[in-house]
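The complex appears here minus one protein chain, its other protein chains still in place.
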């Protein structure tokens, strides 16, 4: 192993830069040359590589987004695209690759590995829904960002005694909604993993009102239903007026929290160590409070789930 | 003057609590009894008064929203409603009122004054569009909140080389859009006060792309056009894909900045001083960098405008 | 189990309020009466109890400090003091106690348990140095606070090309210094667990300067040496000028992060569940990524250690 490359792929997540920094610096520290690939798999196919030195990743540990840019590549999904990438990597004499991204990105990484290029995946996604790991880089920052936003919205909800429906990200997973709902003290939380019940939501609002809490927050995970649909249903069924806020892209950005910087630093270093040890076709994971690794194929078979006891915890203390 | 009351009305704004605190504490310091009116003019008509002591406004200077709650009252717009309020105030022997709010709230305050109750207005509105003053409590916090949000969105815009349209509040006034556009380095700013030009927006995007800046931010004041309409127009005319984010209510909340805490403290104290001096039918204003006051009627005749030189400043440095 | 009480003891930590809220609400949800004890063990001896309802812990999940106040009690260390507390608890018919605090607080809780009052400990300490658990409430917030402060200091260090020594909290443990040093990209980290070497620190400064990084940050855990001593040693040995910043109390306060709110909510609920199940003389712990509990006595035998691999990680990527 003399030359390795690193890329970011899929949705960007805070902490990806900290992971790039860790890969680059650990690589150089261990005597490797490290190359950055721009624009994810698109750049990989095009041979858009750039050698990284220590200073190239200075002053980025605290920046959101990814300095290497990211993309979702359609072309790379074909064998032709993958072979093009292998050729580009071979031409540059790169003999190892670290891919920072989510499930989709790891499927691509697995293909490259099968085609002979040693590849390691590092999980990065605010949605924290990646199979094979309890944690994905970016989740901690995203939930902090969402709760900060809800805290501001609550000021207005309180002042005008409004009921606010806040739609948050998470794709098919409800963990962003669940954690932010718990930590913002939301009166109701709607997630894809649990069937919701309008009557129950209404009861919780009324229970609060009975003890003088006239405002209410409902957090909705985008994978369950849209905020606007909830609004309409509450209007139709109970003639209840609500305000909908869709937080959108601001959930993806921002300075990474310490937890994300640590996880990104640890995972990036660990990925380089694996490559140097001759390991390949693996993703880095975080399980039972420690770093681990597993085959991409094994990871794909696992299903990332949420801890339903957290859902019931919310019901007993957000009252 | 022995007993005064304070209420907040209209849209809530960060710093209103600091103003309430200043009114209550200054009043008590000067030997008055001070009453808080809950729910704005609705509470005034209902006699929903509560005596405030020093501790009742402790630990609120840094809280968004308003502890007195706010509302937009339809009933109070009628003479009947206003007379009901006067009766409630007389019954409680309250002989002075401070109204924290915007233009609409001041029209109500002016009516009460004409009906014999000495009234002073304190300008509070994130939109900073109140006639008769250069500054309204809440604006500084709101623009800081918006720019923080845009800073996060920019991380994602940069990473994916996207063009983002961000719709911000401000009602008929473009000052939130203008300031946040300048301070977030937005490539284009659309405000109600200046006719916008799609060609120009496109040129500015392309100018940036030519020098390698592949992402772009367009800030849109809600009073000019909606973000979604801008998106459609850019799609129709240039087949350009953009992402729209509507920031919504989170712009109204949050811990007030120091500027808002200072302005609120100064204005609240000044309002009480005016009442004690026997003044009435006035609003507190901030002009040429200092506190002033003017008759409600004179204020209504003025029109709050923005400084267009700031608009041209943006064009010359956000390139 | 019909009535339980909750107190906070020792140094305050962000998230303690979230834990109090969880204990109170979970208790009420499960049909218990819950009492808050003010001023830690001092208040316990004095019978300073107050019944808590759902609203009493509303709007506190996001507040630093502890609404119950805290204290370090000398009197309670004697058997006499402990018996006084038991009497006060018996008089109030309280039959279970949750103590939120650190090692010292748990020693007190263990005594009460031995004297017949079922007691459960919840670990709260920014220092994250409590035996028997991998995590203590408050650590995540504290490290985020410290890194935010260092990020600001770095602006000035960069601008004036200064070498800054930043002394952080942690008592005998270096984990605050270690994590913040890694996440702020500090060039050197001094912790009690590893012998430091002035030559090495100097070399790391010079290595950075050679590649153009003229400023440098040295993070020092208070348990290793004081910042001022490091300054003097660098002055004596290398005639090097440095600036010392002692962060002090601001590290203890602030809005708790999501991680701390979650851990506090989970641990508080878990503690109440244990009491209801008839368990006692236990502390709640977080091990291998999940909630657990262990006897106070067993916990005291364990020694909380840091992961030295993190120290070496810092050396390979902060260069």
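Each chain gets a letter, A, B and C, in the order it is written, and its residues are counted from 1.
Convention: a contact is a pair of C-beta atoms (placed from the backbone, for glycine too) under 8 Å apart; a residue touches a chain by one contact, two chains touch by 3 or more.
All values reported here derive from a predicted model rather than from experimental measurement.
A.B. asks: Of the chains you can see, which ones touch the chain that is left out?
C.D. replies: Touched by the chain not displayed, across the whole complex: B, C.
A.B. asks: Write down which of B:100, B:147 or B:244 is the residue touching the left-out chain.
C.D. replies: If we include the chain that is not displayed, B:147 is the one touching it.
A.B. asks: Can you say which of C:153, C:219, C:263 or C:283 touches the chain missing from this structure?
C.D. replies: In the complete complex, the chain left out is touched by residue C:153.
A.B. asks: What chain C residues would touch the chain not displayed?
C.D. replies: Considering the whole complex, chain C reaches the absent chain at 8, 12, 14, 16, 63-66, 69-71, 145, 149, 151-161, 164, 243, 245-250, 252-254.
A.B. asks: Spell out, residue by residue, where the missing chain touches chain B.
C.D. replies: Spelled out for chain B, the touching residues are 21-22, 25-26, 29-30, 54-55, 58, 61-62, 134, 140, 143-144, 147, 151, 179-180, 182-185, 211-213, 257-259, 261-262, 265-266, 268-269, 287-290, 310, 313, 316-319.
As a convention for this text, only the chains that are shown with their structure count from here on.
A.B. asks: Going by the touch rule set out above, what shape does the chain contact graph take here: line, ring, star, complete or other?
C.D. replies: Here the contact pattern is a line, an open path with two ends.
A.B. asks: In whole angstrom, how far does the Cα centroid of chain A sit from the Cα centroid of chain C?
C.D. replies: The answer is 28 Å.
A.B. asks: Centroid from C-alpha atoms only, then distance chain B to chain C, rounded to Å. What do you get?
C.D. replies: 40
A.B. asks: In whole angstrom, how far does the Cα centroid of chain A sit from the Cα centroid of chain B?
C.D. replies: Chain centroid spacing, chain A to chain B, equals 36 Å.
A.B. asks: Which residues belonging to chain A are in contact with no fewer than two other chains?
C.D. replies: Answer for chain A, listing residues that touch two or more other chains: 151.
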